Each structure stands twice: as structure tokens, then as C-alpha cells.
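The structure under discussion appears below in the form of C-alpha cells.
In this view, the complex is presented without one of its protein chains, the others remaining in place.
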Amino acid sequence: MASVAVVYFSGSGHTHLMAEAIAEGASKVTESVQLFRIVGEQITHGRWKDDQVLEQLAQADAIVFGSPTYMGGVAAQFKAFVDAASSAWFAQQWKDKIAGGFTHSGSLSGDKQGTLLYLAINAAQHSMMWVSTGEMPSGSVDQGDNVNRLGSSLGVMGQSAPNMSGAPATIEPGDRLTAVHYGQRIAIAAQRWHGH
Amino acid sequence: MASVAVVYFSGSGHTHLMAEAIAEGASKVTESVQLFRIVGEQITHGRWKDDQVLEQLAQADAIVFGSPTYMGGVAAQFKAFVDAASSAWFAQQWKDKIAGGFTHSGSLSGDKQGTLLYLAINAAQHSMMWVSTGEMPSGSVDQGDNVNRLGSSLGVMGQSAPNMSGAPATIEPGDRLTAVHYGQRIAIAAQRWHGH
Amino acid sequence: MASVAVVYFSGSGHTHLMAEAIAEGASKVTESVQLFRIVGEQITHGRWKDDQVLEQLAQADAIVFGSPTYMGGVAAQFKAFVDAASSAWFAQQWKDKIAGGFTHSGSLSGDKQGTLLYLAINAAQHSMMWVSTGEMPSGSVDQGDNVNRLGSSLGVMGQSAPNMSGAPATIEPGDRLTAVHYGQRIAIAAQRWHGH
Partner (left out) sequence: MASVAVVYFSGSGHTHLMAEAIAEGASKVTESVQLFRIVGEQITHGRWKDDQVLEQLAQADAIVFGSPTYMGGVAAQFKAFVDAASSAWFAQQWKDKIAGGFTHSGSLSGDKQGTLLYLAINAAQHSMMWVSTGEMPSGSVDQGDNVNRLGSSLGVMGQSAPNMSGAPATIEPGDRLTAVHYGQRIAIAAQRWHGH
């Protein structure tokens, strides 16, 4: 049975909900699904450190990377994790693992594609296999409840209007469903790739 | 008075409407605004040729580039124009001109950012000065009538649901207004840059 | 036995040599390797058409895309092929095929990464699985004979000084070897993915 790890940073909670949806989708395929949330406390003087997380990621068959889009790119906290994982890169520990990515921001488009492109670049440095969204754009007016309503191809995008009220974060049903499907797609790919 | 040229390809007519909106905005600032529409008839065996257009672009103070996003990038017809303009690149005829870009597609996000990034790369090869959108994301739910509703930063994005009925193309009022503002911004930048 | 198709455009012949090297590498793994060279004669009024090529690509297990980097992106002729292949996209005929890419230009870096990013975006629209280079950067001074001397991660980059003499195109031994390795890697991935 293939193992899927989801490693992500979330500031206001939206990306966390998307990570959970990815995990939910993967869980339809495999019992081995783990969520790793990057937190600021792991970062000292700009450097992230958590050897246990890196060890567990080295065991996974698939790694899905997630970050909000902050100022047109991955959050600094997520990048601190990525930079620390250069130790895994140097040893090519993640070579030929299955990879995927997701992001969330307040704008319908904004610069989310740039974030997904970056996640794919990082995965390529690790010599991973990148899994695309696998869903056609919903191709209709935005109703907030349809799969791939934002039309992303490289991975999953989520969008929510900025939450000013302090209420708990929520995500659009269509974005959540896209993430569920993608988690399932990733796990199926990992099973197939690893001959399960 | 600064001169602004808008050079674009349009398949189904949406990008044409955006080009006209850019021109409308620029016309609020300067009387010298020209639209150049790339058409398939200018392309023979994959190569675009129209010396007169290249001569007129060489005279412009600002050039705004526009293409629909087809398969995640500029349309082939637009790229044929870009490749032919490598003669202007070789002579650096467009060096220090003001540049900007816009695109349109059927998805709310899709891969439109990639198209704008490409337009900025091409402008950089020509040693141009790239003008950003200059509008904050509308930051609210999509109502179709607000400026920069899609939240683009590098240039202007427009989005319309695919038109299956054969009716004339239309664009969202918010996207049109974003294009009008951007055309004005480009022309103001060209005036300022050229000391008018 | 997995089948590998290499579809590419080449102007001055360098990208053609890289395509042959990809095919050479793939041939170490499978007997089913086909090269499809896009030519200007397939393009009328900016539109590429060759139904037989599209039919054969639909049968392949892996498709490797190649184009020189012209003005910071894929050649217009290659993009004309890509736009025509939107018929395959619409039917998602290439879904879950293995994908990869390569490019060539005259500069050591230049904007080749942008071309590879575009090839990956297009493959993602087709819901394909993207295979990274799988080679660490050579990490030494440029000697022209080492694998991945340019340090590319998303796919293969080749670079040759512009050829002014009219002599036949040649490519650097290191770039050729990188392409051979990548062709082999693609074919191995296709075999594994398809359970051969």
C-alpha cells in the first residue's frame, strides 16, 4: 500500500482545510496518509529544522506540497522547510517519488499559478514525478461548487475572499472537491508507480 | 505626445475587445494610439511577415502585447509575430520602450499568469520597461463588474465563459474597465518616461 | 513494451540533434521509439495540421516535447502544433501519459527555463505525468562534456554558440549525453508506469 505525505504551511487556515481535503481523497485509496504542518516555531533565524519530519518524508511514496500564495509565491515559512530539505536533495532521497502541489489565495486568479510552478520546480530538483490536476476546467460561470472551477492544470488552486471577521476559515465546496479528487489521483498514481 | 501601440492576436474576439479597451484608456492621455491585429494571413509556413507593422512598432513609445491564453501560453499566431520581431530584437530597436501585456481565457485562473510571464520575458529580451497592472485585487466575491476582479499583477487578465452559441464575443465589465485603466496607465507612463 | 514519441521543431538543427539523442536513450529500453519533426509546411495561415501525427501520438505511452528557445519561449511552429493538439486536450486523449521536455538556445542560461516551464504547463493541461531531468547539476566548471552541465531540473537544456559559418549544427557532448540519459529515463518511467 502506497504512502502519501502532505506537507504544507497555513497561515489563516484555508490551506490547512485544503490539505485535509487532499488527505481525505488519498485515504480513499490507501490507509497510509500523513499530514505535516510547517509551523513558525520550527524556524530559528530563518532556518527550519525538524529531522523527524524529513525522515518520515524520506519514507513516503508520494509527497504533496502546499502553501498559501503570499506576495505571489510560497510563504516564507514553507520556503524555510524547502531550503532545509536541500539535505534530502543533496542525497536525492526523494528521487522518483510521486509529487503534487496545491495553493490558496484571496484572488480568483492572482499569482497562484506562479506558486504551483515553483512547487513543480522544487519537485523537479528532487527528481520527482509531477502529477497534474487531471480535471478539465469546469467551463461554466463561477458557482463555487464545481470541480476545478478556477481551471488549474498543474495542481489544485483554492480561493476564498479575505476573511475580515475573525470567523473560522472556510473554503469553497468546488475547491474542496478538487482537492479531494487530487488527493485520490495522487494516491492512485503512487500505487500504480510502486506496483501495488 | 507619447505614442502607444497595441499589438495582439484574437481568435474568438474576446482579446480584440480587450485590445480596444486598452486603446480607449490610452486615448484618454494621448491622441497617438494604434491597434495592430495579427492575422493568420500574415503567416506563411509558420512565419509571420509584415514589415510595415514592424516599422510602425519601431516608432512607438509604448507597446502593449496581447494574446488569448491557448493551451497555457500565447497563441501560435502571436508567437509567429514575436519570432519575426527577433529582427527588432537583434537591432534592439525597442530598447527602453514602455511595455505591458494582457490576456484572456475561459477559466477564472487557468494558466493566464504563465502567458503574462511570457509577455514580460519577451519584453525583457527587447530591453523594455515593464508596467505592472497598478490595481489592487478587488478583494471581494466575483461580481463581474469590478476592477481587477481576477487579481492580476503583471498585466491585465480577462475571462469569459466559452461561447458556444455563436453570438458575438462579450467581455466582463470589470475586465473591460481593468483594461481601460491599464491603457491609461501605460500612456501616462510613456508620457512621463519620454518627458512629455 | 512501452512506446515513446518525441515531437519537436528544429530551426537550425541543434534541437533535432537533441531529439535524436533522446530517441537514442529511449531505444536502450524499448524498440518502439518515434521521432516527429514539426515543419513549417504543415502550417497554413498559422494553423498546424497533420492528423496522422496526432493519431500516432494518441497511441504513445510517453511523449517528449522539444523546441528551441526563440525569444524566450517555444518556437511559433511548435506552438502551432500545440494549439492544434487542443483537439487531443479536449478529449483528454493524452491523460496519464508520461511527458518530458527539452530545449536548446545560444545562451548558457538565457530564458530556457521558461521554455521548459511552458512545456510542463502544456503537459499538465493534457493531464500528463511530468518526468524531471533526474540528474544532479555537474557542479563543476563548464567543460562541455559532463552530464547536466547547465544544471537543469525540469528537463534537458542544450546550448551551443550561434553558428555563423553555415557549417552543420553540432551540440555539446555533455548536453547530448544528458539527452541520452533523459530519453532512457523517460522510457524506463513509461515501462514502469504501464506495468511492463
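We call the chains A, B and C, going by the order they appear; numbering starts again at 1 in every chain.
One rule holds for everything that comes next: contacts are C-beta pairs under 8 Å (C-beta built on N, C-alpha and C of every residue); 3 or more make two chains touch, one makes a residue touch a chain.
Remember, it's a predicted structure, so these values are computed and weren't measured experimentally.
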The omitted chain touches A, B, C
In the whole complex, not just what's shown, which of C:Leu150, C:Ile171 or C:Ile186 touches the removed chain?
C:Leu150
Given the contact definition stated above, which residue among A:His16, A:Lys79 or A:Arg185 touches the chain not shown here?
A:Lys79
Pick from B:Ala120, B:Met157 or B:Ala179: which residue touches the chain that isn't shown?
B:Ala120
With the full complex in mind, choose from A:Trp89, A:Phe102, A:Trp130 or A:Trp193 the residue touching the hidden chain.
A:Trp89
Residue list for subunit C contacting the dropped chain reads 72, 105-114, 117, 137, 139-142, 149-154, 157, 159, 161-162
Which parts of subunit B are in contact with the chain that was left out?
92, 95-96, 117, 120-121, 123-136, 153-154, 189, 192-193, 195
In subunit A, positions touching the absent partner
40-43, 45-48, 70-77, 79-80, 82-83, 85-86, 89, 111, 114, 117-118, 121-122, 124-125
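In this text, only the chains that are shown with their structure count from here on.
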What's the contact topology between the chains, one of line, ring, star, complete, other?
complete
Relative to subunit B, the most remote chain by C-alpha centroid is chain A
Chain copies touching (subunit A, subunit B) - same or different residues, decided at half shared
same
Name the residues of subunit C that each touch 2 or more other chains.
117, 121, 124-125
